[in-house]
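One chain of protein is taken out of this complex; the other chains stay put.
Think of it as A and B in the order they're written, each chain with its own count starting at 1.
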Amino acid sequence: MPTLVSHPDEVKVISRRFGQGAADIDKYIELDGYKAVQKAIAEGPDWIINTMKASGLRGRGGAGFPTGMKWSFVPKQSEKPKYVLVNGDESEPGTCKDHVIFLHDPHAVIEGTMIAGLAIGSKMGFIYLRGEYRYLLKIMEKAVADAYAKGFLGKNIFGSGIDFDIVTQSGAGAYEVGEESALMESLEGKRGVPRIKPPFPAVVGLYGGPTVINNAETIASAPHILLMGGEEYAKIGSERNGGTRLFGISGHVERPGVYELPMGYNLKKAIYDVAGGIKDGKKLKAVVPGGSSCPVLLPEEIDVGLDFDQMGKAGTMLGSGGIVVLDETVSIVEFALRTIAFYQHESCGWCIPCREGTDWIKKTLTRVYNGGGSKKDVANVQYLAENMMGRTFCPLGDAAAMPTLGFVKKFRKEFEDYIEGHKAGTPIITVEQLVGAH
Amino acid sequence: MPDVTFTVDGKQITAPAGTLLIEACKSAGIEIPAFCYYPGLSLQAACRMCVVRIEKMPKLQTACTTPVAEGMVVSSETPEIAQARKATLQLLLGNHPLDCPVCDAGGECELQDMTFKYGAGESLYAEAKNHREEQQWSPVVYFDRPRCILCYRCVRMCGEGMDVFALGIQNRGSSAVIAPNIPAHQSPDHLAHLDCEQCGMCIDACPVGALTSGAYRYKTRPWEMNHVATICTHCGDGCKTTLGVRSTSDGAEIVRGDNRDKSGINGDFLCNKGRYAFDFANSPERITAPLVRQPDGSLKEVSWEEAFAHAGKKLRELRDAKGGSSIGVIGGNRLTNEEAYLLQKFARTVLGTNNIDHHRTADYVTFAQALAGQQGRTASWRDTQSYPAVLIVGGDPTNQAPGTAWNLRADVRLNKARLYVANTDEIKLRRQAKAFLQLAPFGYGALTAYLAGDAASASNAATNTSALDTFRDAVKAEEKLLILIGSELRGADLKRLIEFGLTIPGAKFALLSDYANSRGAADMGLLPDMLPGYVPVSNPGPFAEHNAPTKNGLNMLEIFEAAGRGELSALYVVNSNPISRYNVDPAVLKDTFVVVHEMFMTETAQLADVILPAANLYEKGGSVTNSYGDLQLVQKAGDRAGVRTDFEMIVRVADKMGADIKALVPFGKGLRADMGQSRGAQSGEADRHAVWLTANNLEPKLSPFDSWAILDEIQRLVPGYNLLRLQLLSGNDQHLEPAAASAASANRRDLVLPSGDTLFTSGTLGRFSPALNDVQRYQGNEPLIQIHTAAE
Partner (left out) sequence: MSTITNSIFSPETAARFDRLVTLYPVKRSALVPMLLYAQDEVGYVSDAVVTEIAERLDLLELDVRNVLSYYSMLRTKPAGKYNVQVCTNISCMLRGGYEILDHCKHKLGIGHKEVTADKVFSLEEVECIGACCWAPAMQVNYDFHDNLTTVKVDEILATYRAGQGKDVK
């Protein structure tokens, strides 16, 4: 069971009920549960959307799109039914924040789904969890059943005359399904291959109907925002980055864990204060700041605020909030290889640049890692990654290319030294393993 | 859609709003490369080759998914774009084998062309390419996985285009692969296979050499063939097929059939038969020397001169002794119009008989008569691509006219056409239908009676009579309706259905028949009671100049009945096998002198006194008319030493009978000189031709063997065949409408006998096509593949 951590700098909004047994519906109600949805019913869709806009909440899946605006894009009138789709296909390496939400506060996800439904005029929501999260799916299923039993879901919710249903759905192992259109495909029983955009899901989404797709954390934030007020929530964060966020700090830190910090919180402080600094007193080598797809930061680059804009300025991304910390013992060649191996394994194969690009970068880095590299290989890897950037069907290609470019650009010397036989760090992947694994 | 104006590479272009950029550019002469894009199939945006720069867009955009918009400013070919395309090619070539010199697609490969253009020549990789053995998925489809670039054209072609869904995509990432519907582990030979209609459309769509044809693979190189566009000899749709022809020691061998330039009436489509079943022409079983029955009963190879002389002499004697009415003539469904016309003229003016018929596969006489006096009421095959509503009564286009079925599916898919199907069987096209009316067995007559207003017939037409009412009302509510009629409807039934249809102002009709020129055989008067153009024998009108007998002749069955009574002195059969088709007792012909033009030793040929080895439709020039009445050009592709066209042979026999050849074939007045192009220069026919011409003191540039010589007469005399010569000669289709007089009496005997051909059979030709036999065996002789589908 994931251990809960805590730090004085945390601002507990979404994690307010963590560790208090809120998976139990009565406990949840006792902790102000299902008040927000009733308020939403009373105040109406425009109020919900305006509150969400005022909160400055930006998508917690990684893209950081303003949530209130996303909801406002859904047409008021639609021939086809509208849907809310909660993305709990949490798969970005370094990310385990939704994991704790489903575990500790499943009803917040349900309530948030209902709020999104009310905002856009939808009668049905889907909560999609990655297949590996079976035990969390069970928790969600029970929570949904309990909500139905209380009459919170189904016909005429809270006497409003509005019906709302929620179906929980399990994936079966595919990172790409975390992309919103691939998620819809998967939910429709198909291969998790992304769709051509436009049309965007807000117009033509699930089953052809207008659809709002939000990350589970985004959705679970909604009830808190409605209760505390959009402006209040916005105040917690930094400019244009409202509220708090769950940051998962993992890797070589003393106290890894999921911490709720205000948007804009300093990355260096997060690593050294909140997570207790580098494990075993070692020196920091690099930080992958927002899940494995974010370009790596050097120790001298981490004095930066954790929000979408400041991280963008620093040449990387806030991503999914999974901060992976690398100490001095890590071989970047190996780390880059392990990263691209993941994307190669998870590329859906639909488009050529991603399918072939990830494969050739992995092959080349494998050879380099095994001692058969030449200097030209580093240039080739960079060339391949540069030619994937912005050219692929969906963001997975960029997600694979960006970290690769980060590694080869910022650690070029380490790659070249490695090729010449001066191996930095302590390699831990054996050849046999890599070949066997993928 | 209103037009929008936008700019590509500085050039201003106007196109309807909503047009895809790639198509708009193509229309303006700007080619944007693409592997995955295929017109008419769903969009993929997967290959990323069509990327272009559009002003105000942050990234390169795919032209295949971008609709044009007013004021859009596009660059289609900049260094940035060229680099993106080059990089994509480099990625593909990482694993794509460089076996172009032995690859079937070499020279016709889009990847090769793009590599040539963007110069992704240098390799970035040190790793070995992934090799996989080639797989044979069916007798006609081979898959070479390493060559596959995953453009998914084949998958869409099979699913969306063919409604077969036999190909899928499996695994993911760099392991993703095109997979057929029978997995290896479920197959007796542990190899993956395809259970499908074997149309080969997947191969046609493949931009590289990943999918190759069992018939063609490793046979030759594209540039070593002559490519001749002609009309498929099989069904009544009349698809253009491009035959790849290569010289051999005894003529010119057809090595490939495909749909190379897609310029035909069939657009993208070609079925199994059009693509593979040309191989009967190369059969070693072909008869390649004239044979004459000897007194001992054996057949002996003789010279052409001897064969013609013998046939001509005997026929003349029998005609003179017993009268023309003792002679029967049976023509084929795969003759050119010119040959069919000549055959009936020969029968009526040289043999002096109206005893002429052909294997009728649809009742075109009633069709023409029921539409007498109507204009613009017959449908071209092209209408099936675009009509907003289509009713099919009877028939099963999927099996009998696959091109029609293709068009109807496309019409439903792309134009949201409403398809209504009424059939006694659950034909596959019901899956595209807005409404499917299941008729009771033999319920067509009752249906037409019901449609004519006889409510009492409802219960005989369909079990569900309320569905019948709904169906009729829906059909009647259509303003523009295409009514396709199967051969089950004949005589009075057919007439009633057409009369019902005529109450719908925008309705057009077509009657589907079974062979390449079944329609032409009827149009050209291979009938005992009808002259060409459905002019009654008794009232010859324009044909009075022929001075032919004006009494109706014997029909197909009556001819053999007469033979049985010992009253048939001679029978002249041109590329038809009535003995087998009508199950005729061979003994009835024991005292009849039989002349047969044939390719193969058929049941009919076996009874012949003279067998004249015939060329087939791929070995001659002329015109044919498809089921719909669309006239198209047939061009000589293959050649076989020792065979001659039916046209020439009829003329030669007539000549030996002492007929006035200039009256039979009014050559010398023609517009088109033939220097041997339409016959076999390779096999020395031009010389033979010249020798004969000289011997007869004839103008060497125009010949009575040139089937074009008679086209002038057809055009002049045959009602409804006032064709556009230039349109025909340039290889374009033109729609002709019959111009019959309405019928005096409808008491004609129903002699329609559907061929019963499936996707993998084709009358006599099918029996001698190794490809069709292989596929038939492979598909377990299923008469109809009903491929189960997703209920979406």
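Note that contacts are C-beta pairs under 8 Å (C-beta built on N, C-alpha and C of every residue); 3 or more make two chains touch, one makes a residue touch a chain.
Quantities reported herein were computed from a predicted structural model and do not represent experimental measurements.
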Exercise. Per the definition of touch given earlier, which of A:Y28, A:W71 or A:Y133 contacts the omitted chain?
Worked result: A:Y133
Exercise. Which one touches the absent chain: A:R191, A:H224 or A:R391?
Worked result: A:R191
Exercise. Among A:L297, A:M311, A:L326 or A:V368, which one is in touch with the chain left out?
Worked result: A:L326
For this session: For the chain that's not shown, point to the residue among A:A149, A:A172 or A:A379 touching it.
Result: A:A172
For this session: Check the options A:G61, A:G94, A:G112 or A:G373 and report the residue that touches the missing chain.
Result: A:G94
For this session: Among A:P45, A:G205, A:P256 or A:G319, choose the residue that contacts the chain missing from this document, as touch is defined above.
Result: A:P256
Exercise. Which residues does chain B use to touch the chain missing from this display?
Worked result: 165-172, 179, 181, 183, 185-186, 788-792
Problem set entry | Interface with the unshown chain - residue positions in chain A | 1-3, 5, 81, 90-96, 98-99, 124, 130-135, 138, 167, 169-175, 186-193, 207, 248-252, 256-258, 288, 292, 322, 324-326, 330, 335, 338-339, 342, 345-346, 348, 428-430, 433, 436-437
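We take it that only the chains that are shown with their structure count from here on.
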For this session: Just give me the whole-number Å value for how far the CA centre of chain A lies from that of chain B.
Result: 57
Problem set entry | Residues on chain A engaged by chain B in the complex (per definition of touch) | 174, 176, 191, 196, 344-353, 355-360, 363-364, 367, 372, 377, 380, 383-384, 387, 390-393
For this session: Flag every residue of chain B that touches chain A in the complex, lowest number first.
Result: 43-48, 51, 58-60, 65, 83-84, 87-88, 91-92, 94-95, 124-127, 149-150, 169, 171-176
